[in-house]
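Only a single protein chain was left out; the remaining protein chains are all shown in position.
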Amino acid sequence: MRRLTWFNATSLTLGLAFLYLPMLILIIYSFNASRLVTVWAGFSTQWYGTLFSNQGFIDAAKVTLKVAVASSSVATVLGTMAALVLVRMGRFPGRTLFSGMIYAPLVMPEVITGLSLLLLFIGIGLDRGIFTIILAHTTFSMAFVAVVVSSRLMTFDRSLEEAALDLGASPFDAFRLVTLPIIAPAVISGWLLAFTLSLDDLVIASFTAGPSATTLPIKIWSAVRLGVSPEINALSTIMIGIVAVGVIGASLVTKRAALRREAEERAAVQG
Amino acid sequence: MGQTVFEPWNDPEARPLIQFRNVTKRFGDFTAIDNQSFNIYEREFFALLGPSGCGKTTMMRMLAGFEKPTEGTILLGGKDIAPIPPNKRAVNMMFQSYALFPHLSVWDNIAFGLRRDGRRRDEIAARVEEMLKLTRLTQFARRKPHQISGGQRQRVALARSLAKAPRLLLLDEPLGALDAKLRTATQFELMDIQEKTGTTFVIVTHDQEEAMTVASRVAVMDTGRVIQADTPARIYETPNSVYVADFIGEVTILSGTARKSGAGYEIHYAEGVPPLYAEDEARFDNGETCHIALRPEKVAISAERPEDRRNAVEGTIIDIAYLGNLSTYHVKLATGQMIKAQTANTRRLALRGFTWEDKVWLSWTDTAAVLLKE
Partner (left out) sequence: MGRFFLIALPFAWLLALFLVPFLIVLKISLSDIALAIPPYTPTLDLTEGWAGIRAFLSQLDFENFTFLTQDDLYWKAYLSSLQIALIATVLTLLVGYPIAYGMANAPDHWRPTLMMLVILPFWTSFLIRVYSWMGILSTEGYLNQLLLWLGVISTPLTVLNTPTAVYIGIVYTYLPFMILPIYSALERMDASLLEAAEDLGCSRLTAFWLVTVPLSKNGIIAGCFLVFIPVIGEFVIPSLLGGSRTLMIGKVLWEEFFNNRDWPVASAVAVILLLILIVPIVLFQINQQKQREAEE
């Protein structure tokens, strides 16, 4: 039986405050009438206006979204394949190398990944642009998808697959009809993770973007290097808002589904 | 009597459905199945019985196709099935955990195997309805596995595994998760269904009562070997080893040396007391070690020494196990051995004669015991 002590309650409160206060401040000051971000001059939404009329930001946002959708989708497919290989296939020649390449991007500093990919693109004469960013993002996102999916696969009840085989399904059909629908939540989490990583990425995009493509993080970076700016605060608020809606929404949906399932299970035992 | 008895294993004309020929299965250094050969005939309800680790599940998985024998061959209908993958065999399995597909309804679970075969939709629908009726699940057809109870899930697993009318159905500890009352009812249901559909059933269990109830033949296993494969009656009445005698039901084992005496043998089991006498088909040399296997229900308990029996020993009641309908008395002899005697409680508690510490006489007939070499 676990007890929530005063120490626990305090550390939780302080911890959450630490995590959220900076973001709250960002949001509040995005409505500051004055450009001097640190002096409150009254409530105003003008910075949102300037943000939306800034074509540069809007173009960058479009590019970022394109890259994120494309790279996370490919990364999810490749990452799921890699997870299957790691969890299901036993020894095969090159397995250590394979597993090393899968887990290394998790901890590799982005400057190294970015530099190495840029040198590759130049070496093979590939022009830098949206395509190269997509290639780069897919490569490092794949690792994260593989970790999420493989962790789910390890707790997956293999007798379900055996039952499918026993009933006449080919190994591919067993995966498609039984395994995949059941691990779908993990695959979707993997996709979301890859999507977020791509959306956020500054360093690797800077190396691999080239002159023609600009992503939102790159634009934000050039703005904030000069100091604090209220348009960036406004942009930040919008991004935080979208993420918050998404995370809270997903959390509510999962909770509702879990409660419904529990009620059904209880009813089944009685009936 | 004119009644045909189902005994294909005794029929020289009968061709077995399954043949294990010198099958060995090793996992690295560990030998799970050690050079086993036996047959299973059509329409049998065959039980593989043994403690955990004896290899019964490995046998089953080899039949299902999830393991391949290291040595030897397994024939199904005369054909070697080792090269055939599990999804192409006419064998279906009912899993211990049921392995119901949680994302599919009961109806879709049962239809799964039929759909893999590519049958027509109306054929599939008709067959699924038939299975639902057979297992009394018609009203639950649209529900998902988490919306039905454990007993209902077990029936879905059964319906799903029978849907394709396999030649051979494997049942892996199918009743383990059910409570006692439900288990007994389901045992009889299984037997009914087996007879009705005419499918050959092979059941794996560690519960000897279950095996004895449902099976036409039981194979008692120990560390990778089938020790005895026979009808429940013969396993109980004529076990071939101390292991089997001890594994099934309750038994008293007394060890001693044998000496031929008339139609049977005298067994000297202790110093300073008269030998016991038993008549048995087994042959012993004089002085050979011999074990007496004695079932408690065949041991009579009395206050006075019985006049008409050669096998009569005296002892003290150490323990009484009261089971409602029966009482088992654990009696210690003066020479130290423990013998179990069991009687039905035909009279009420207060009127029964024996209690702890009483001195009693135990006796049994000349043919009650079985003599075993090991």
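A few points about this structure:
For reference, chains read A and B in written order, and residue numbers begin at 1 within each chain.
Definition applied: a contact is a pair of C-beta atoms (placed from the backbone, for glycine too) under 8 Å apart; a residue touches a chain by one contact, two chains touch by 3 or more.
The structure presented is a predicted model; accordingly, all values stated were derived computationally and were not measured.
Within the full complex, the chain left out of the display is in contact with A. When you scan A:Ala61, A:Ile182 or A:Met239 for touch with the missing chain, the hit is A:Met239. Among A:Leu16, A:Ala41, A:Ile58 or A:Ala263, only A:Leu16 touches the chain that is left out of the view. Contact residues of chain A toward the unshown chain are 1-5, 7-9, 11-12, 15-16, 18-20, 22-23, 25-26, 29, 37-38, 78-79, 81-82, 84-85, 89, 92, 94, 98-113, 115-117, 119-120, 122-123, 135-136, 138-139, 142, 154, 171-172, 196, 199-200, 202-203, 206-207, 217, 220-221, 224-225, 227-228, 232-233, 235-236, 239-240, 243-244, 246-248, 251, 254-255.
What we mean here is this: only the chains that are shown with their structure count from here on.
If each chain is reduced to the centroid of its CA atoms, chain A and chain B end up 56 Å from each other. Of all the residues in chain A, the ones that touch chain B in their complex are 157, 159-160, 162-171, 173-174, 177-178, 181-182, 261, 264-265, 267-269, 271.
Listing the residues of chain B that touch chain A in their complex gives 64-66, 85-88, 91-93, 95-97, 99, 101-103, 112-113, 116-117, 143-144, 146-150, 152, 160-161, 164.
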